[in-house]
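Reading through the structure tokens given below for one structure.
A protein chain is absent from this complex, but the other protein chains hold their places.
Moving on to chain A:
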Amino acid sequence: MTPQNLLKSPLNTQKCTLGCPVLDRCLDGGIPCNSVTELVAESGSGKTQLCLQLSLMAQLPSSLGGLASSSLYIHTEFPFPIRRLHQLSTSFQHLHPQLYVHGDNPCDYVFVRSVYSADQLLDIMSKAEFFIANLKTRLPVRLVVIDSIAALFRSEFENTPCDLKRRSSLFFKLSGKLKALALRFNLAVVVTNQVVDMVEPNQGVNGVRVGNLRCLYSSGRRVCPALGLAWANCVNSRLFLSRYEEVDREENGGGKGQRDFLCKRTMRQLHVVFAPHLPYSSCEFVVTRDGVLGVNI
């Protein structure tokens, strides 16, 4: 065994752009390679949107902040949003026509695979290794997305000490495999996770503070990432997407009867919960037809 020379590898870890300078600035360039990044959010916050966007952005050459790569998209929630991906890819191709001169399409470089159970996901890992190693397309795979990890693990296991132990052992096994894969092919790995509501404040072990934020709020409720502390140990960085409804007061013309006409806007924010290379930061973003965009305030 010989130590790695830290100077030989590029001093800045290669990162995959999110496709928006504001978001990239928040994450110092994007999603890092050779690392597992977790996106935590309640449903409808934009996790999948961001993942779809990433799988397209990865195809950009490194001069534009991408990885010049294909992506492997493992999804566990059905159906796969193929129409949305297609919509995004059309506008992406429109923006970067020079990348697809051979008559190919951005969708050609997104490999989608569905998974139904935790054991199957583990099984897929070794197949994925073979697949990535032997892929013969123009762009090699450098981005792996698992959307979402929580769906698999939340349904299958009982809330008993024995099952929880088995579950956390699986977490570490899966994370070990993902990290080994990330190291071998210098992959950027993104996994998404759901949240659970916190019923009482500071309840038991879920009340343990993890990361930069004292507590996470989404849609006005206090939440915490699903899958518990064991899983939190399995990822390198954790990002949290929050949303809340803001009522536009200017629209409020009359008395109480006109409540129904209040104009509500969904505000979304991205927070760095923890990351080895980033301080705490956050920024607002919107989900538009063309994708996820950060908002400068």
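Throughout what follows, contacts are C-beta pairs under 8 Å (C-beta built on N, C-alpha and C of every residue); 3 or more make two chains touch, one makes a residue touch a chain; residues count from 1.
Here is the rule we use: contacts and distances are computed from a predicted model.
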{"item": "UniProt protein name of the chain not shown, from \"DNA repair protein RAD51 homolog 3\", \"Glutamyl-tRNA(Gln) amidotransferase subunit A, mitochondrial\", \"COP9 signalosome complex subunit 1\" or \"CTLH domain-containing protein\"", "value": "\"DNA repair protein RAD51 homolog 3\""}
{"item": "Hidden-chain contact residue, picked from the options A:155, A:169 or A:288", "value": "A:169"}
{"item": "Among A:125, A:210 or A:286, the residue in touch with the chain that has been omitted", "value": "A:210"}
{"item": "Given A:79, A:161 or A:220, the one touching the chain that is not displayed", "value": "A:161"}
{"item": "Where the missing chain touches chain A, by residue", "value": "1, 3-7, 9-13, 32, 34-36, 161, 168-170, 172-173, 175-176, 179-180, 182-183, 204-205, 208-212, 214, 228-230, 232-233, 235-236, 238, 273-274, 276-277, 279"}
